[in-house]
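With one protein chain withheld, the remaining protein chains of the complex are depicted in position.
By letter and in written order, the chains are A, B and C; residue numbering begins at 1 in each of them.
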Amino acid sequence: MSLLDVRNLEVTYADGSAAVRGVDVSLEAGGKLGIAGESGCGKSTLALALLRLLPAGTRVGGEILLDGEDVLAMKWGRVRAVRWAGASIVFQGAMHSLNAVHRVGDQIAEPILLHRKATAAGARTRAGELLEQVGLPAAHARAYPHELSGGQRQRVMIAMALACDPRLIIADEPTTALDVMIQAQILRLIAGLVTEQDLALVMISHDLSVLADTCDRLAVMYAGRIVEEGPARQVFDDSRHPYGKALSGAFPRIGDPASRFAPRGLPGDPPDPAAVPTGCAFHPRCPVALESCSVDDQRLREAGAGRRAACVHVPEAAASPSAVPEPEASPHPGPGAGTDGAGIPVPGPAPSSDATGALGKPASAPPPLLSAEGLHVSFPGRHGGDTARAVDGVDLDLRAGEIVALVGESGCGKTTLARSLLGLLPPTAGRVTFDGRPLDYSSGALRTYRKRVQLVLQDPSGSLNPRHTVYDAVAEGLRIHRYGGDERAAVAEALSRAGLRPAERFFQRYPHELSGGQRQRVVIAGALVLEPKLLVADEPVASLDASVRGEILALLLRLRDELDLSALVVTHDLGLAWNIADRVAVMYLGRIVETGSVEQVLSAPRHPYTQALLSVLPDAPGEPVVLAGEPPDPSRISAGCRFHARCPVLASGEAERAGVADACLTRDPEILGGGGEEQAACHYAATSSTSNPSELIR
Amino acid sequence: MSSVQQAVVPAPAAAAPRRTAKGWAYLRYGAGKVGGAVISLLAVLVTGFFLFRLIPGDPVKTMTGGRPVSAGQLAAYRREFGLDLPMWQQFTDYCGKALTGDLGTSYQFRAPVLDKIAEALPNTLLLTGTAFVLYTALGIVLGTRAAWRHDRLGDRLSTGLALTLYSVPSFWLGLLLIIVFSVGVGPIPGLFPTGGMESGGEEGFAYVLDVAHHLVLPVITLVAVEYGQTLLVTRSALLDEMASDYLTTARAKGLRDDLVRRRHAVPNALLPTVTLIFVNLGRTVAGVILVETVFSWPGLGGLFYQALSVPDLPLVQGLFFVFATAVIVMNTLADLVYPLLDPRVGR
Amino acid sequence: MTTTTPPGPRALAWRRRGHSAARFWKQYRTRRAGVLGLAVLVLFGLIALTAPLTVGSDVQSVTEAPGQPLESPSGQFPLGTDRFGRGLLGLLIWGARVSLLVGLLAAVLSVSIGAVIGITAGHFRGRYATVMMRVTDWFLVMPTLVLAIALATVMSRSLGTIILAIGVTTWPTTARLVRAQTLAVESRPYIERAKALGGGHWHIMSRHVLPNVMPLVLAQTTLVISSAILAEATLAFLGLGDPTVISWGGLLQDAREAGAVSSGDWWYLVPPGIAIAVVALAFTLCGRAVEAVLNPRLGVAR
Partner (left out) sequence: DPAPRQAAAADGAKVLTVAVAQSVDSLSPFLASRLLSTSVHRLMYEYLTNYDPKDSRAIPGLATKWESSPDKLTWAYTIRSNSKWSDGQQATAEDAAWTFNKMMTDEGAATANGSFVSNFEKVTAPSPTELVVRLKKPQATMTALDVPIVPKHVWEKVRDFSKFNNDKSFPVVGNGPFVLTGYKADSYVRLKANKSFWRGSPKFDELVFRYYKDQDAAVAALRKGEVSFVAGSPSLTPAQASALKNADDIKVNDAPGRRFYALATNPGARARNGQKFGDGDPSLLDERVRHALFMAVDRETIIDKVFQGHAVQGEGYIPPRFSPYFWKPSAGQELAYDPAKAAQLLDQAGYRTNSAGKRLGKDGKPISYRVLCHATDPNDKAVGQYLQEWWSKLGIGVTLDCLDNVSDPWLAGTYDLAFDGWSVNPDPDFVLSIHTCAALPATPKDVGATDNFICDKRYDELYARQLAEYDPVKRAAIVKQAESRLYDLGYMNVMAYPNAVEAYRTDQIKSIQTMPSAAGNIYGQDGYWSWWSAVPADSGGSSDSSSSTGVVIGGIVAAVVLVGAGVFFVMRRRAGADDRE
């Protein structure tokens, strides 16, 4: 008998939205099941339903057998007994899932006292042990949640989940909102614990690649239903369902030329659970949909050994391994799609050889459009703390028609740099020049400057005033700059450029009536309407679903081609750089530590930090190098190389052997050219520019 | 956990929460708040002085109006109350004295203002203190219940009643209570005294009983008009918390509903209420004028009203200062207590 | 949508406003308490506006008083008479004008001061904000009633005085709320975007902050009216009002001065009190409903 057996689970919220519509899954003891899917597809609902945690008024149908006992039929007393002791949950937002006014130790001890009838002292000791198990000092039991970092809090949640030795742990997006490096730490921790203690795991994520790495089996959810299920790796690499394909295709494989300058996405919006399309719920967005798809509902059926999928293209008898026809190379709107008509033209393959060729010859390159010279930005410390040197000496050039990606961990100063490039933050030292002239911070000059350089922010929902219509939002720039021409026409044109067609249909909509992707397009349209020369995009897709982000990236590429726009794309995602950028700059603790063409930096990184970043990508080859510790703190920049405290090369003794260890501890490395455009700020890299760096760290 | 940490590069020792630093931070924070309060107090002192100088007329004339007074006597009064000095000097004298705890001499009572205040303050504190404890408790308990079972009939009734009572003028309610429960209407006998704080002359337990008996109606009046606000704030604070993930966590742990509420929801929801509670106490002291007038309670409110109609400037200033001090002190206390309750703030 | 002759932006804007008003009303309608409050207000508003037609200003005349002093309710005088022999029903209706007017004006004054100070203090950081917030804090610690009494005593007795006293003493709460909301709005990315587009202080305050603060201001106005009506009654009751003007609080004070409480002339005392409570309650209900509709974070928590 399986540990968990969910049969035909249906969940309808009090407001009538059918969040889960007939889900069957099962999990053996010790098994690891991943559930993937876009935002809003019902993943969290499913998780909550497992322990009957849904809000009052929610209708739940079907069966949830936990160790053979139907959770839905239990008395409340029994439910309470099963909770945490039988199955525990690690929730998505650790910062909100912990009670801010209780010490974390007490919160861990609470279920122990409740279910295990332990003494207070016993529970406290156990809480300490649990903390140590998740790699935190036992002393942290006395801390309050806000005193811990996001990663630490997530560890506390995990420790808490382990408190009553449950046989099943449900982890709902345990790493969303965490930094790449921390995410790697947490994933390893969970994987290790589950294996070690022989726990069953249900892991929920919107990131297929993460699940493929961690789980045995993978279920892909769409609109409240599981559309594909099978062994994790197989589903990720070779999906049998068009949605699964799109989803896994949205994760760029670095080094794979196919995804270079070719971000892939899925047109259309995730479905609204209050109005799920008839037939196959996916048909409006499906590139290979048939006429019948809008009528016939699809159920999971065998699709190869141990695999199931719900698609017409998977024959009843589950024969051929790849029954789903490949969509044409470019995504295009499905027959029923285009409710908003947001068709995505194919980005033409970038003139890569040409471009890289040009980039390779800095001497002959045109003068940079925008450049930062020795830029420093610091913030006064909070509560009388030390000054935070968020940007600490950055030199960066951006040429016309070029896309540069700025990557780095959270808190390394990317946003600060972007803001100071726009003159939103005055630099503490150094300067920004545009078109060869240093930036003038008088308000009139700034206004002129901001007509030519535009900013696109990370969070499209936040970037739009909820009380302004799309028209107002786009026209805002025109009005500020007293645009003389036909405002309406300009707005319409900008909107259609950004792929919102016909533009008039969007004029009177409010942001909340748009999907995330559409909102980001509106923001981009608002920037384009002023016909800028340069776009600074700060994490333009970070808050978007994997399927949607491809579209936005494609849009950026297209604009570059059409309008000869330059762009600085700020991101923490190296894959994104691979998708669209010509050049990449890696930032660490306020300084650029490596820069160069995308191909070179991403396939042959020279700085140990870049190497580590690349190695922790879910499907990166080789053993990941997980940097321990928290994201660095710009108010405490250590002497010597700023990376030395976390540097794997230094830790492994490699630097010692190369004779640069002293320099690492005492001397701030200059950014050094390694031939061509590639430059890295590393003493070690300087000594070994020829050797293959990825082999060094073993 | 060896396997997990194996490949991990050693990190700089994770900084454990620094307790002493936090203590210092709190001290600094507290000192800031207290400093702010002191500045506010000084500002109040200054405004009190100038605001009431705006009342037109000559205080000595007011004092002696209708009584035949010799010029010598007038001059003596002016000297006595320092009214012969130029304004700025009066002001500095006033400030200097106030700082040493001397608020001057009441014109009408010929007694130190401080004495008059000291006489009345305990009475006001008794009334407001009792009412405060009751309405805070009532507001929190009912507010919690209303939120926990929100949008049910009980919530609607309880919130509706609170809102209604909140909209009722307190003096009017007091008058009605006097008619019904003091004078007696129809079959209801007059159960409670119509006013005052004591019948006079009792001692020991009889005195306590007597005062308690006098306390009932004014306290009911204050509680009735005041508890609504606490209820509403508690209710909405709790409603805000109710969607929080940590409550789902608590439920997921298998906690009973009432434990989830008491241990997790209420402590968080009460945080925003704490400030209100303190501020309320300060305001109740100042706002008690009406109830004291209606129930002839011998407290600060009554004194203030009397003082204003004369106007007895030193007493008015003194009382104004006391009222404002009550609010300032309570606000500051709220500021000081809040971080102790909410670990996230001020450290 | 076919684009024949596209309507101009202005027409569009109007249509949009119409839409949002309709949407507001649709949501407001679902709140029963708010609708009830609104109905009561409309009723009282009509009563107050039509008072010159229904009862006429003659109800105020003492020399032409039709009845004997303090008659109990009868067919001729449904609510009895006051101490001059004037019909109390008429006075109550006439008094609605003053009470509502004072409540309204005082609230508008208070909220305008609060909104201006709140927005500017929230937008301009630095010294200006510090000074403004100090002033606000200072007013906030002033015991409102005490200060209002003091002001009303210092100035001459008139409606203007009462309005000023209420307005000047009650704005800090609004200022605080508005400032908090302004700070919240200013921390939103769209402000950064507006700055990046080149928008200046005025642009940001008027195009972004103000519309976002308006709902709060609106709700706050409604709530402040309620407390202003109570404050007017209180001041009048304490004898600080203009004795020649009929207001509900004034009627209560008259009743008390006439000794209605102890002589059991309930008809003199009860109706004005109820009128005050009902109108204050109605404004509170409306205010809360408006607040809940415009600021969905409140009360919609699951």
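Note that contacts are C-beta pairs under 8 Å (C-beta built on N, C-alpha and C of every residue); 3 or more make two chains touch, one makes a residue touch a chain.
A quick note: this is a predicted structure, and the numbers were derived from the prediction, not measured.
Considering B:F49, B:F192 or B:Y227, the position touching the chain not shown turns out to be B:F192 (whole complex). For the chain left out of this panel, the touching residue among B:R28, B:R53 or B:R256 is B:R256. Within the complete assembly, residues 55-58, 60-62, 64-74, 76, 80, 105, 108-111, 116, 119-120, 145, 175, 178-179, 182-184, 189-202, 206-207, 209-210, 213, 216, 251, 256-258, 260, 292-296, 298, 302-303, 306, 308-311 of chain B touch the chain that is not shown. In the full complex, chain C touches the hidden chain at residues 61-65, 69-70, 83-85, 153, 156-157, 239-240, 242-244, 254, 256-265.
By definition in this document, only the chains that are shown with their structure count from here on.
Two chain pairs are in question, B-C and A-C; the one with more C-beta pairs in contact is B-C. For chain C in complex with chain B, the touching residues are 33, 134, 137-138, 140-146, 149-150, 153-154, 226, 230, 233-234, 237-238, 249, 252, 256, 261-262, 264, 266, 269-270, 273, 276-278, 280-281, 284-285, 297-299, 301-302. Of all the residues in chain C, the ones that touch chain A in their complex are 1, 3, 6, 8-9, 12, 15-16, 19, 188-190, 192-200, 203, 207-208, 211-212, 302. The residues of chain A lying in touch with chain B in their complex are 48, 51, 53, 79-85, 88-89, 91-93, 96-102, 110-111, 114-115, 132-137, 139-140, 142-144, 146-147, 152, 160, 185, 188-189, 192-193, 196, 383-384, 623-630, 645-648, 651.
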